[in-house]
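Dumping the structure here so I can ask a few things about it.
Just one protein chain is left out here, and the rest sit where they should.
In order of appearance the chains are A, B and C, and numbering begins at 1 in each one.
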Amino acid sequence: MPTFQIDCLLEYQVHEPTEFIFQVEASKHAWQNILHEEIVISSMSKAMSEMPAIAIKHFDRDQGVNRFARLSAPAEQLFRLHYQAHVETSIPTRPIDAEENAIHLLPSETFYYLAPSRFCESDLLERMAQRTFGHIPTGYQRVQTICDWIYAHIIYESGSSDHTTSAKDILVSRAGVCRDFAHLAIAICRALDIPARFVFGYMPFYQAMPDFHAIFEVYLGQQWVLFDATKMGPIEEFVRVGTGLDAKDVPFASFFGQAELLKIQPQIHKLEA
Amino acid sequence: MPTFQIDCLLEYQVHEPTEFIFQVEASKHAWQNILHEEIVISSMSKAMSEMPAIAIKHFDRDQGVNRFARLSAPAEQLFRLHYQAHVETSIPTRPIDAEENAIHLLPSETFYYLAPSRFCESDLLERMAQRTFGHIPTGYQRVQTICDWIYAHIIYESGSSDHTTSAKDILVSRAGVCRDFAHLAIAICRALDIPARFVFGYMPFYQAMPDFHAIFEVYLGQQWVLFDATKMGPIEEFVRVGTGLDAKDVPFASFFGQAELLKIQPQIHKLEA
Amino acid sequence: MPTFQIDCLLEYQVHEPTEFIFQVEASKHAWQNILHEEIVISSMSKAMSEMPAIAIKHFDRDQGVNRFARLSAPAEQLFRLHYQAHVETSIPTRPIDAEENAIHLLPSETFYYLAPSRFCESDLLERMAQRTFGHIPTGYQRVQTICDWIYAHIIYESGSSDHTTSAKDILVSRAGVCRDFAHLAIAICRALDIPARFVFGYMPFYQAMPDFHAIFEVYLGQQWVLFDATKMGPIEEFVRVGTGLDAKDVPFASFFGQAELLKIQPQIHKLEA
Partner (left out) sequence: MPTFQIDCLLEYQVHEPTEFIFQVEASKHAWQNILHEEIVISSMSKAMSEMPAIAIKHFDRDQGVNRFARLSAPAEQLFRLHYQAHVETSIPTRPIDAEENAIHLLPSETFYYLAPSRFCESDLLERMAQRTFGHIPTGYQRVQTICDWIYAHIIYESGSSDHTTSAKDILVSRAGVCRDFAHLAIAICRALDIPARFVFGYMPFYQAMPDFHAIFEVYLGQQWVLFDATKMGPIEEFVRVGTGLDAKDVPFASFFGQAELLKIQPQIHKLEA
């Protein structure tokens, strides 16, 4: 089983007392084993003198699949979060023969991932999904076809979308980043009655600068299967952080107050066996 | 404590094998006590002969706050669901002095209800919410002011919106039904950092025909408080069925297949003490 | 040159004094010669007695390319407009080798038809147009390819769109009627720097019931060329009524007041030589 070292640094200039909720910690998920982890908060005053430690409150949702670190940062600080972890993963081999489930055979808990969400308006894309992918043999290959279609038709372009951009918007504008690719794929899958959800985490990119990565997973056969419409890195080297309806469920950071993101360095690399 | 009798009848013509998920059962919630309940499915063939019983699978989310009845209806049936219950409720007295919470004092589990959702694009309404309600004294009265504003500015009109209509749409079109009123209120509250969620259930209307009703609740002080921007009935006589991010979380019925809703009669009346 | 007989009947129930502006008369356009025409207004009171004649004011735009009949209908009338005409047309043979113009060679007056309009948001579809049609050899065949793509990807379905539906909406919803097909085609053409405009008029349909028809025309070579993405009838048997930016420029009827359309019968048939 491959092991990954994660080294994630976030730095903020805090202008007024600000509440932060971070989701940067590796997920407690069947496919991954956290060998070691540490989250360190440090802060400096304007005069660059060390400040008293800020207390972290940890909480989670979904039995630890989504883990959060919450803290109250005082004003006028240079504030830094540093998360380090060693995570062993065991993502199942790609089940390229996996079938879609007939609706009456879907586990009841997967229905939640058939409904539309803020960024995945599957209710608006039903005809598009049927017209474009309705005739394709169902199962793993159909979801792969959806990924390929998105890769061919949507331009990956930083800055072309923003934090309010949804699947419907992307279908019109034809440009976005990884979260937009995932949102569109999810919306199309749900419109075809394939349970689909948003997954974000760490992935070593082939070429791009280190950043968080957003992909998605669908329920095929009796399992959730990861897919990535961006082709930016090896999906078998993905370390999961968040799982939800869409990006608004699992942001790497939410904050309430006035603060400025100065640095974001979510690095991952595979450790030698 | 008041007690209510619920009598909910749904009738469908089913054209092909169809999977149904119903959410019509009273919620298992601290404010209500289900004294008795029964859900009966009956179906007739085209020739109006009685058909074999259809098995119901029950499941829930959120510790029974949301309860679902799932079933697979065969083709060519006249299919009827009948839910009857006696429910005793104890909705707290309206806490008209309740305060909003400073962000750093909000319980961590309420943050989920600050994020935008499919029908409540709070991310898009921030300036509108600030500009219109930012200067109003915070707390219970501010939420009431939001309700009053919606009541004054949005026309209640059956058929003016559909199942894809969102808070943003309503802000433009200025017409909708109870779920739209709730969605807009929720979006505005979240934009003001007040946790807010969608609630639907049974309510005896002052004048309208019996139907499910959608309202919302916000987190004030240390409790969730129900509000209703439609003024259609007495909020203290509300029996809760579903609680979620918005209407797509808690539809009274979802179905997958070809079927037609023939009758919907969600009746409630208060029993004499 | 073929000659067509047009027989267009519109009938309204007028509830309060209502101002009507009709655009049903054949266009004064180089490709058509109006041999004869007559517009007759008649109205009945509730008691079905004949009412005094209503005066028509005629006006036009664009040197008679768009002709309007305006009138003030009193309240409580059954009101009928009847337009009859014989029109000889000479639509040029389809110029299947026509080239697109390089921007610097376009006549200045065609630039007006490169800008976005209410129902043709070409500004939002630039990447979609480039990504889907950018690589196709330019000219007549590219426009035909756009028509074919629309025909293949959009479902023609009465009632699937309404009078506020735009090209962007259709690209998402994938269903519409003739005016939506035209709007999407126009938006795509403008996004590719091909001047394009909305045309509506009379066309004998292969199968559908008589109705007004909406198509579009683009500037290729040194001429405007008609296209129809719906394939509903023979484009060489089209009689033009309106030409504009999109459907809002040239509605067959606008009215201000309370009235109800009871009957719409825009018939056309080709006269034997």
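Brief remarks on what is shown
The working rule: a residue touches a chain if its C-beta (ideal position, glycine included) is under 8 Å from a C-beta of that chain, and two chains touch if they have at least 3 such contacts.
Everything numeric here is computed off the predicted structure, so don't read it as measured data.
Note that the absent chain touches B, C when the full complex is taken as a whole.
From the options C:99, C:123 or C:148, the residue with contact to the chain not on display is C:123.
From the options C:63, C:108 or C:207, the residue with contact to the chain not on display is C:108. Only one residue in the set B:15, B:46 or B:174 touches the chain that does not appear here, and it is B:174. The chain not shown here touches chain C at positions 17, 19, 21, 57, 59, 61, 68, 70, 72, 103-104, 108-109, 111-112, 115-118, 121, 123-124, 163-164, 193, 248-249, 254, 256-257. On the side of chain B, the interface with the absent chain consists of residues 124-125, 127-128, 131-132, 153, 155, 168, 171-175, using the contact rule stated above.
We adopt the following convention: only the chains that are shown with their structure count from here on.
Fitting chain A to chain C on Cα positions gives a rotation angle of 180°, stated in steps of 5.
Of all residue numbers that take part in the contact between chain A and chain B, over half occur on both sides, making this a same-residue interface. Taking each chain's centre as the average of its CA atoms, chain B and chain C sit 44 Å apart. Rounded to whole angstrom, the centroid-to-centroid distance between chain A and chain C, based on C-alpha atoms, equals 47 Å.
Counting partners per residue, chain A has 124 as the residues that reach two or more other chains.
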